[in-house]
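I have a structure I would like to understand better, so I am pasting it below and will then ask my questions one at a time.
Shown here: the complex without one of its protein chains, the others still in place.
Up next, chain A:
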Amino acid sequence: MESSLVKDNPLLLPLNKEKTVYDGFITVQERDFRMRILLPADRQLKGAKHCHFIILPFKSVFSLFFNFSQRLQQSADLVSFILELKTVLEVGLKSRPVCRAISPPQYYSQLMSEMEALGWDKLLFIDTEFRTLRLKVEDSSGRQHILTIKLKSKHPAEAPECSADLPVPLALTWTPQSTLQQLHSQFVLVLESLTEFWDVLDEIDSQTWILEPEKPSRADTMRRIAIGNNMSIKVEVDPRHPKMLPECFLLGAENMVTPLRNKLNANMHLWNPNSSVLHNLRDVLEITFPSPATHEKSDFSVDCGICYSYRLEAAIPDQVCNDPRCGQPFHQACLYEWLRALPSSRQSFNIVFGECPYCSKPITVKMAAQKS
């Protein structure tokens, strides 16, 4: 037993003849860990109490040995205990991110030559470890995009992780022979396939008032466009077929929205896939959208009549009193909170029937938060 202990751990040595004190190092994955074990005179592990490690740079690994003394006392002998300890240390070391390791010089020279081929002017950002790069890419319509590349340690053998603000999943092919330049040109092709989609949305964004999302990103396919008087249309544009008839939801007071919905249904066949979504919406709904040139946004973003604010967390006031003379908007949460406590309200399944707090005309509200 003693011999195998010394053979496996040549750096851990007994300090006295009785072999009750061990001091030295154990080696795991080419790293040495200082340790000291004090055994009782009978050398039974049950009485072993005093041990300590000096594993300063590996505090997280050390936490694995929270019940370290307990393990020691439960082990059959010292050899099996140290074997167990080494196994746990090994697992702990493997789970640690390897980023501390500095890459071989080839990694950097490879990266430099790839960047030189691509052109340094395209580099927006690189982190201090030379792992994460952000490249600036302009599409044919002059829109700026950013491609974020996270290089793996085995670059170029391992494919880097790429991400960008796109409405579709970004799938770039990578072989060990690939370069950043090839990645860049693949990304340009992806952008070109989406220019029509962004053209459609840019036109909507520039010529109408967008109620949602608050600040559309390049990945957002949904737009909620103000029509006026608490009415709006929510369109979901397909990034692959941006000029086709999108999914449309009309929001607002029933009496105002119904004529528009009828028009949408009646004129749907007039949708012209060669024209833009905005033009088609105008033609099909037979309306003109209020534009930033003619209207103030405050004309549409009317505050909730209960909480006096426009945004309540993320929600906007989308419950509107159906009485045309009232038309007061409310947040679903506010209206429900008020109506549910009133004895004059009536509830059927998840809908509460009550009175508009402003004009006292009948109003209903759904109990659950609406998906829209």
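Side notes on the structure shown:
In the analysis below, a residue touches a chain if its C-beta (ideal position, glycine included) is under 8 Å from a C-beta of that chain, and two chains touch if they have at least 3 such contacts; residues count from 1.
To be clear about the criterion, contacts and distances are computed from a predicted model.
As stated in its UniProt record, the chain not included in the shown complex is "Ubiquitin-conjugating enzyme E2 T", which appears among "Ras-related protein Rab-14", "tRNA (adenine(58)-N(1))-methyltransferase catalytic subunit TRM61", "Ubiquitin-conjugating enzyme E2 T" or "Ribophorin II". Per the touch definition above, the residue from A:142, A:169 or A:343 contacting the chain not shown is A:343. When you scan A:44, A:272 or A:309 for touch with the missing chain, the hit is A:309. Considering the full assembly, A:334 is the residue among A:135, A:248 or A:334 that touches the omitted chain. Within chain A, the residues in touch with the undisplayed chain are 303, 305-309, 312-313, 328, 333-334, 337-338, 341-344, 357-358.
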